[in-house]
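For chain A:
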Amino acid sequence: MQPILSLDGVAKSYGGVKALTSGALDLYCGQVTALLGENGAGKSTLVKIITGIVHADGGTITLDGKPVVIESAEHARSLGISAIFQEPVVFDALTVAENIFITGRPLKGRSVDWPTMMRRSREILAELDPSIDPAMVLGRLSVAQRHLVQIARALSNDARIVIMDEPTAALSHREAEELFAITRRLRDEGRAILFISHKFEEVFALCDRYAVFRDGAGVGQGTLQGMSSERLITLMVGRPVDQVFPKQVVAIGEEVLRVEALGRCLEYENVSFDVRRGEILGVYGLIGAGRSEVMHALFGTAPAETGRIVLNGETVSIRSAQQAIAHGIGLVPEDRQRQGAHLRLAIGDNITLPSLGRTTRGGFLSARREREQAAPLAEQLGVKMSGLRQRVEDLSGGNQQKVVIAKWLATAPRVLILDEPTKGIDVGAKAQVHRLMGELAAKGVAIIMVSSELPEVLGMADRIMVMRRGLVQGIVPRSEATPERIVKMATDA
Partner candidate 1 sequence: AGARGAGRPVRIAIVAKSLGNGFFNAVHLGGDQAAAAIASAGGNRIEVIFTGPTNTAAENQIDVINALIAQHVDAIAISANDPDALVPSCKRAMQRGIKVMAYDSSVAKEGRILYLADATDQQAGDACLDLAADACSGHGKVAILSATATSTNQNSWIAAMKADLPKHPGLDLVTVVYGDDLSDKSYREATALLQKYPDLAVIIAPSTVAITAAAKAVDDAGKTGKVFVTGLGLPSECAGAVEKGTIKSFAIWNPVDIGYAVVEIANTLVAGKGGPGSSITAGKLGPIAFDADGNGTLGKPTTYDKSDIAAAAKLF
Partner candidate 2 sequence: MSDVSLSARSKARVTRRPWHALVRWETLLVLAILVDFAINAHASPYFLDPWTLSDVTVSVAEKAVVALAMAFLVMAGEIDISVGGIIALASVSMGLVARAGLPLPLVVASGIATGLLAGCVNGALVTIGRVPSIVATIGTMTLFRGIAYAVLGDGVLKTYPPGFAWLGQGSVAGPVSFELVLFVALAAVAIVLRHATAFGRRVVATGSNPEASRMSGIATDRLRFALFVAVGTAAGLASVLLTSRLGSTRPSIAQGWELEIITMVILGGVAIEGGIGTIPGVVLAAILMGLVTFGLGLLNVPGIVMSVVTGTMLIVVVAVPAALRRYGGGRQ
């Protein structure tokens, strides 16, 4: 069989950064191909090239056996290529219908045909989520619904080639399953699908073929039959990696933090739980279950309206991040780029920012003390950098996440909240983050880990709290946690 799309020796550099050196990939009709690779391996860059958003510096792209140069996003669309990108491509101020048809709006003459756009949007949404009104402004949708709109967009133009760049990174189990069903249907209709993910169980459950990238180069592709995740990982990183979550056994101490009946209008109510020294409390739920909101209440950045927070036996009032930090609470937020890191500041400046009080004297900066504070942490976390003065912007996603974690470790927290700490980072970096959580717990830090990845929660947490639509469904000890039970609690009323 001949591949519908074939890339060979594709290269791309940004300034001096070589994102791709020799990308190679074949896509076949009626097959789902998984694209694997560490963070920064060049997967998303390849997607951007195929969809005409950036232009390759070299290499050949063959479509239907004929070489093509993909000029623009418009051109790619006309060639029958559509994509769900890694970055959310959503327009809050526009209607759902416009978001779906943001490229290729239906036209009548030269003017936008609104009635047709609405009708077709309603048709496409009918099978995804009929509760979404195409005339609604997108900003009013929930997170999961926004994902659906992007999926609807990829379906809207009847593409022959559908690319999905980490579509499940922010999806929960149930939503991911829905997406897989759709993907299988598309495959059975004879379309070629490229599926990018860091989650091996998904890859094995869904895909027919694989392609692996390492450091911007294609290092192998073929059929998934007979492949094991170990072999794939070896291909990806060039060495075997311990993929199992290294859960350390830690003696659990006294209660550090307890919340009682926290509530906030429209968002959550009656949330109660506690966390102890050395314990990792996993918080699981579907996207939009209100977990992040509760974490922001603990951290003071969106205080709860009712209930109380008890820290080391004393009721405390936390109404700002400063107060939270003063109480020894740290939060690694979910949105790394917007809430976590200062991309344009240096790594060192990022790490010392929440703990500036410790490195300054009388308000004056000391370069030496800052270095003494930041350097060991950066090293301990294995941040790949050229120096503390490098800007965070220049780092890969995983390394950015390590910087954000380092900046909270610098405050020496007694309670550390990690909201989706491994979202979108590769296996190697993930394992490091997990090992670090274990070490912190061993040192007596109480950890709250919000995650949408079931294996991560099951592997790391001592107890698992499950939330659904702003309510706590229950707290399950590690010994009693099974995947089925957790998923059922998260999804069923």
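One rule holds for everything that comes next: a contact is a pair of C-beta atoms (placed from the backbone, for glycine too) under 8 Å apart; a residue touches a chain by one contact, two chains touch by 3 or more; residues count from 1.
As a selection rule, all candidates are chains of the complex that A comes from, given by their letters.
Here the structure is a predicted model, which is why all the values come from computation and not from measurement.
One chain among 1 or 2 touches chain A in this complex, and its number is 2.
Touching candidate 2 in their complex are the following residues of chain A: 14-17, 299, 301, 320-322, 324-325, 331, 333, 338-346, 349, 353-354, 356-357, 360, 363-365, 386-387, 389-391, 394, 407.
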